[in-house]
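With one protein chain held back, the other chains of the complex are shown just where they sit.
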Amino acid sequence: MRRAIASLLHTLRCYPQRCLVSLLLLICALPALAQNGVDYATQTVRIALTGEPRNLNSIRATDQFSIFFLEHSMEGLLRRDAHFELVGGVAERWEMEGTTARFWLRHDALWSDGVAVTAQDFVFAWRQVVNPDVASEYASIMYPVKNAEAINQGKLPLEALGVTALDDYTLEVQLEAPTGYFLTLMSFMVYYPVREDFYLAQNGRYFADVKNMIFNGPFKITSWVHGASLRMEKNLTYWDAANITLNVIDIPYITNDSRARFNLLKEGKLAIENGLQGLEAEQLRDALANRMRIRSHSDGGLFYIEFNHRPERITHNMNLRKAMQAVLDSQELVYKAIGIAGYIPGQSLIPTYMNGVHDKFRVEYPVQMAPLDPVKAREYLALAKQELGIDKIPPIAILCDDREVAIVAAQYLQSLFKRTLDLDIKVDVQTFKLRLDKAHNGSFDMAVYAWAPDYDDPITFADLFASWNANNNGRYSNPVYDAYVRTVQGTDNQQIRMDAIGKIQQLVIDEAIILPLYERTANTVQDPRLEGVVFSQLGAGMSLTYARVVQ
Amino acid sequence: MSLVPSELSSKLSIAVSAADFAPAPHQAQRERIVRPSLSYWQDVWQRLCKNRRALSSLYIVIALLVFTLVGPWLWTQAPALQDLDAISQGPSWSSSSALVVEDPGTWPGVQGALRPREEADGQTLGATASLAVAGLPSTQYVRLYWEAVNGAQHYLIYRNDHAPESNQDLGLPLGATLTPDTLSFEDRLQLRPQTYWYSVIASDGFEEAALSTTAAITLQRAITASQARERGLDDTLGAAVALPAHPFGTDYLGRDLLARVMEGARVSLFIGIVAPLLFVSLGIIYGGIAGYFGGNLDILMMRVVDFVIALPFLLFMILFRIGFGIGPGESGIIPMLLALVLLSWPDTARLIRGQILQIRGEAYVQAARVLGAHPLYLIFRHLVPNTLGPILVTLTFAIPMAIFTEAFLSFIGMGVSPPTSSWGSLSNEGIRTMLSSPHELLFPAFFISLTVLAFNLLGDGLRDALDSRLRSRE
Partner (left out) sequence: MAMLRYLLKRLGVGLFTIWFIATATFTVMHLVPGNPLANERGTNATIRANLERQYGLDKPVFEQYLIYMSNMLHGDFGIAFSEENRSVNDIIREHFPVSATLGVLSLCFATVGGVLWGALAALYRNRLPDALIMFLVILGISVPSFVFAAFSQLFILKLNQWSGRSILPVAGWEGVSSMLMPALVLGLSTMAYMTRLMRSSMLDVANTDYLRTARAKGLSPTRIFFRHQLRNAILPVITVLGPAIAIITTGGFVVESVFAIPGLGRYFVQAVAQLDYTVIMGTTVFFGAFLVLMVIAVDILYGFIDPRIRLGAV
């Protein structure tokens, strides 16, 4: 041991510079480099994400993270303001009449390289969205535009799309049918402009990396280290830059470990957590114990049990479904088993936040719930057995993905149906893609499924079980239901539309087409110096565009 | 260093007579061998017993097996039984008593007349004048009602575990009323028998009022009449009934953790013991064939071993797990077992082949072969007994490895499929609630650690006991 110390002293004596350098290195390395969640002087906020954007190309983007970045860095004809009201974006003025919409673009709307945003940029982008070779998954959102569906199926050329640039600053859109909610679509990403020359110059790598990006929105993406961090900075060429306070939105952490993220928040390294997905139960308890201000907002997701209505499946039998409906208490599921504050027990296909004619839809069209009644349930079950000609219902598979809440729900249902109806339920937990594949192929009896609204109109939920809807995984098919959906889609008279949706809401309950489980709520905590964050049920769910850091 | 026993033979010269060749008479009194003859295995056993650490691990292993196999008969709570009123409860040995109350959902709530905001501008939204509870506040439900506030569009209800310090500290946002004339709220969100501070705050649709009203409410443990009926308890309202105790606490669905750990033990130990048995046997057969026949067959077979060993183990475990797929209601034990066997046999095969090659070269085997011994005789008389020691050690060390692999895969969600539980999946579920209910992580993690520890120490002890080098030192 003595020798070791002696040799150390020897090194110190002979190579003082080297020792000094290594000491300095050690000192530099030790203090944590991470910065604070909010900074007043530079108007910077830092947040964490649970995953990375999959594809930032607005033509093909699908995931929440991509939408989050696109909503901050791009702008469509219309946009959402600080109160989530629909206001003019690139379009200064607009006019809608029957199946024709006309938009007048503002002249000061510029791309981040200083070139003006023109009507041709919209025409190009929209044609690409429905281009079958591009294979955009959100192409169906474009279907209200004339010929969009036919083009998307390869039956018509791209030029047939009902959108024309009358001049550089005037855009005219022809619709398939009067569409009441068409204007609300204008702030959705597939309707964003794309500049043809820039797009083609990227050689298929449009928005693949920072150097392949061009923006017309309030922020610019200035750095993207894959899997690690992203950064947005204020876009000074944006026409309304004067009303944007934040300079930097920094995302230095990408991790799906909720505990790690919350620990960062407690350390003051994050401005808000978890703005996009909401806190999990454990982090909520932690926030409570630390006396943090907890805010909650509906994130739009409606969770329900989807039945497989294919004739060869046992769940095709309505009485069996109604038996399950009569014992399923969504309140017990939400309040006791899931236990996350703010979740709303599911009652209807149309969530509580959706708007009707003048008020909330659910206030105007209250749900007539099927009563909880175990005795009645057993009668339904006996009837089902009789109709199916069997003594015992064979095991029923319930498909769910491997997220915690889904597994909790599936296990709760398994226990519930066993206890009350003596049904054998087999839980089928699959990883994300396998679950989707099984759902699309119809290899399930029941599935825990979720739907989030694409636009601000109840039809985004109500048309789910139309026989032609590609998302109707259970292949429910009922001419009455289809007729209601056609009524809604064929007119822009709100009263007629909402009446039909009200009938759909009731039909879903009467025939137990699905069993609503809950409406998801996102609970967040944020730095008290951060103000003006806008939460919504649409798109990414959180906007920092009009946020600011106060002292 | 102990001494080698000295040779006992001595040289004596004796005169030989014919009588010496007569058969010896049957003597009752014969020389007795004082020390009993010890077979190799008896010797190993003795030395294992001298190793205190190894012996106590052996006891632990036996205790774990008893816990797994006999435990469910002694602790009769069903591992799948959900008690949603006892979610994530800490460990308790004594049973608790609860009051029987009427079922929830029977309360119509309180509707009030709509009170428009008075015309006077600049008047801010006030706090409600009163906040009260209807009926008995219990862990089944708390029924709050309050007085209307002028101009309120809806009301937000908060709940806290401690007295709020300010409007920034109201606690959990339980929800909001949908309409302005709803003046009541029924809270059922995971209630515990404790005091809660409820706050109600009015909102004009955009902003919350600056003032809130808070009431402290203490809850009593209760179960509903229908739950009592289902469990065969006294269901008269107001009766006190006893609820079962949970020595290890409960999990996120109120299931008894002791029962679940026992159930998980069966899965973990099953995989931990059966997988090594299978892949070690496979390895023995494979390595035995390669070693016994030698030549080109050996070279070819060992090449395959090299290939399989080169596969990144954990990556392939995960790949196999999704490759085999898990159907509805399947536990995922069989795919994991298969994957473990497919990837783990080469180590044993290599070891056995080496042993066989070595033993085959020993003089006594050569001699037996020259004497015309049947190959089967050679295998069972010489090769098998002599390789049994290393096999046993390999097996003992393979068990903790398999248990760890299972735990790791279940932990990242690629192991057994819910509702099947294993120690790994229990840990995975427990780690999410590590702060609020650490027992859900600690118990399964403790059992994993204990088992791995016991098998490792037992393996150490066995190796030492089997080691002939150490034997000669005694």
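For reference, chains read A and B in written order, and residue numbers begin at 1 within each chain.
In the analysis below, contacts are C-beta pairs under 8 Å (C-beta built on N, C-alpha and C of every residue); 3 or more make two chains touch, one makes a residue touch a chain.
Because the structure is predicted, anything quoted here is derived from the model rather than measured.
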Which listed residue (B:Leu178, B:Ile322, B:Leu357 or B:Leu392) would be found touching the missing chain in the intact complex?
B:Ile322
Of A:Ala260, A:Ala382 or A:Val550, the residue touching the omitted chain is A:Ala260
Among listed residues A:Thr62, A:Asn243 or A:Gln386, the absent chain is touched only by A:Thr62
Residues of chain B in contact with the chain not shown
306-307, 310-316, 318-320, 322-325, 400, 404, 407-408, 411-412, 414, 424, 427-428, 431, 434-435, 441, 445, 448-450, 452-453, 456-457
Name every residue on chain A in touch with the hidden partner chain.
1-4, 29-34, 48, 51-52, 54-55, 57, 60, 62, 132-133, 135-140, 152-154, 205, 207-209, 225-228, 252-257, 259-261, 263-264, 266-267, 269, 402, 430-434, 436-438, 440, 469-473
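Throughout what follows, only the chains that are shown with their structure count from here on.
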Measuring centre to centre with CA averages, how many angstrom lie between chain A and chain B?
36
Complex interface listing, chain A residues touching chain B
83, 258-259, 280-282, 284-286, 288-289, 291, 293-296, 329, 331-332, 335-337, 339, 341-342, 344, 352, 360, 362-363, 372, 395, 397-399, 402, 404, 407-408, 410-412, 414-415, 419, 426-431, 434, 523, 528
Residue numbers of chain B touching chain A in their complex, please.
80-82, 84-85, 87, 104-105, 159-162, 165, 168-175, 178-179, 188-190, 206, 230, 252-253, 322, 325-329, 413, 417-419, 432-436
